[in-house]
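As you look at this complex, bear in mind that one protein chain is not there, while each of the others sits in place.
Then we have chain A:
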Amino acid sequence: MASSSVITHPLSRRQILKGGAALGLGSAAALGLRPSWANPWGRTNAYAKGVEEGPEVALAIRRESLPVAGQQTHPISINGSSPGPLIRLKEGQDAVLRVTNLLDEPTSIHWHGLILPPGMDGVPGLSFAGIAPGETFTYRFPVRQNGTYWYHSHSGLQEQLGHAGPLIIDAAEREPFRYDREHVLLLTDWTFEDPMSVFRNLKTAEGYYNFQERTIADFFADVREKGFAATAEMRGMWAKMRMSSRDIADVTGSTYTYLLNGHSPEENWTALFKAGERVRLRVINGSAMSYFDVRIPGLNMTVVAADGQPVQPVPVDEFRIAVAETYDVLVMPEDNTAYTLFAESMDRSGYARATLAPREGMAAEIPERRQIADRGMEAMGAHGMAGMDHSDMESMDHANMQGMDHSDMESMDHANMQSMDHSSLGGMSDERNGMKASGMLAAGAAQPGSRYDQAGIGIDPDARRTLVYRDLKAFTPWTDRREPGRELELHLTGNMERYMWSFDGKKFSEVTGPLHFDKDERLRLILVNDTMMEHPIHLHGMWMELENGQGELIPRKHTLNVKPGERVSALITADAEGSWAFHCHLLYHMDAGMFRVVKVS
């Protein structure tokens, strides 16, 4: 497997050898089992002189028999491994990436988060025609940024088959933080089912993968805790809306094996360190559908970059990573003990796990898993706002006050009440102060209805320090400080029953023409989530500056998580002429229609 790719793709050989060196000779089997970049020793120094991996890389895409979680299966491989190899470029290079399609269907690679010419973005039908079977497409672009990114197929559902990998760009100048060693942690969700049948299951049988639905037992437990009236009222509201408060993930651990660097929790991939070292973890969520909550019990983490962009350090115990986001965190293990890298799926149906240890073969305790949470008012309000009359609203508040005052739900409800008040009752006085004569908020101001101070469903903010969007501050202000010239509001919409997902109620197949940005205009994009699910919204070709109230230190991202019922805004400098994809990065949501084209001209 690995050896064959060495022979047929000489350009990838260096990378494989480099990764494999630390494993020693005779570890060919091990090479096949783990992506070649998943070197347990990581890199001792990211500023190693003579970064050689780029600028020219050749990648061969195949469908081949490989083991995943100890079971032989048929993923898509890139240079013989699935997920694919680490691509390492350096800021300032002119990258030349030759991608050869050895599949029997068209393919593509999109360089997620990279600012590059539109023809090199890798979206079939927008950037280029795609890569036909047997063809090689050469991507050429100047590398004008640095940080932690990833790449993946933008063709059909190929990403679900492991057609993804990390993309790391070393900085041309010194980064604002120092470290002794780095590890890349790529999270993915693997299923042994055919991705098309996963999609069909979602389309034809609602709740197909949810084996954590509420049962009669939950009802009686709630009655004991909250009384019959409050429980009946709450459940009645959900039932009336024909929705499930346990609808947290569409595809769950019932079919997914959550992988970390291509390895299942049982395989326990190990990242090595020496006590006292400062270790940079480049965490990438390359999942098709799964949000994760990442923590390392016993270690404090310091978030230093988000979506590849440096941020002011944020000390945390845990962070939620939406699909397609990346976070860089620093940890400093002082002792020669093992630590568990624990990434629990948002719906608590499973987890990915690896070990951070001073030597191979060690393991630390796996933390106790949390129970699935029930969605609260924010999700219900979001979905039902249009059709709900006053009596419903009253009973909602009522139930909210009485019924849901327990454990981790409490904080959510609080926040909920706040956000509901903001959006529906006009409690906007503080934000109004920042309003411009144009009637728009000042650049960087948080929209009413945003919940940047919450990590989201299933997180108890009192249990540990959890990263929230409010914490993100750019390390240095970005250059374009203009006020937005206009606002573009888009609603995230869906029909859960039919598994239809869309923007403004229209699937991609139903819209006529692209969204238009004027070249070089500065605009505000407002995303309003009218559904009860989270959506990681990704814009190609341009940064989105998240207006989280941090003033001139507005952070920029390529993927924005929008929670149920939330209103999120971002400033965009439309400096990239061309047609760009704009979509929900949940693979099956995108495929179900949550996709638009942005045309900058």
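By our rule, contacts are C-beta pairs under 8 Å (C-beta built on N, C-alpha and C of every residue); 3 or more make two chains touch, one makes a residue touch a chain; residues count from 1.
The criterion applied here is as follows: contacts and distances are computed from a predicted model.
Visitor: So which of "Copper resistance protein B", "Cell division ATP-binding protein FtsE", "Sugar ABC transporter permease" or "Biopolymer transport ExbD protein" is the UniProt name of the chain that got left out?
Guide: "Copper resistance protein B"
Visitor: Looking at A:Val279, A:Ala364 or A:Met500, which makes contact with the chain not pictured?
Guide: Of these options, the touching residue for the absent chain is A:Met500.
Visitor: Going by the contact rule already stated, which one of A:Gln72, A:Thr479 or A:Thr512 would touch the omitted chain in the full complex?
Guide: A:Thr512
Visitor: Using the touch definition from the top, which of A:Gly147, A:Pro166, A:Pro484 or A:Gly593 touches the missing chain?
Guide: Of the candidates A:Gly147, A:Pro166, A:Pro484 or A:Gly593, A:Gly593 is in touch with the missing chain.
Visitor: Which residue from A:Trp111, A:Tyr179, A:Tyr208 or A:Trp543 sits in contact with the chain not drawn here?
Guide: A:Tyr208
Visitor: In the complete complex, which positions of chain A touch the hidden chain?
Guide: Those residues of chain A that touch the unshown chain are 106, 123-126, 128-130, 154, 156, 196, 199-201, 203-205, 208, 211-217, 236, 239-242, 495, 497-498, 500, 507-514, 579, 581, 590-591, 593, 595, 597, 599.
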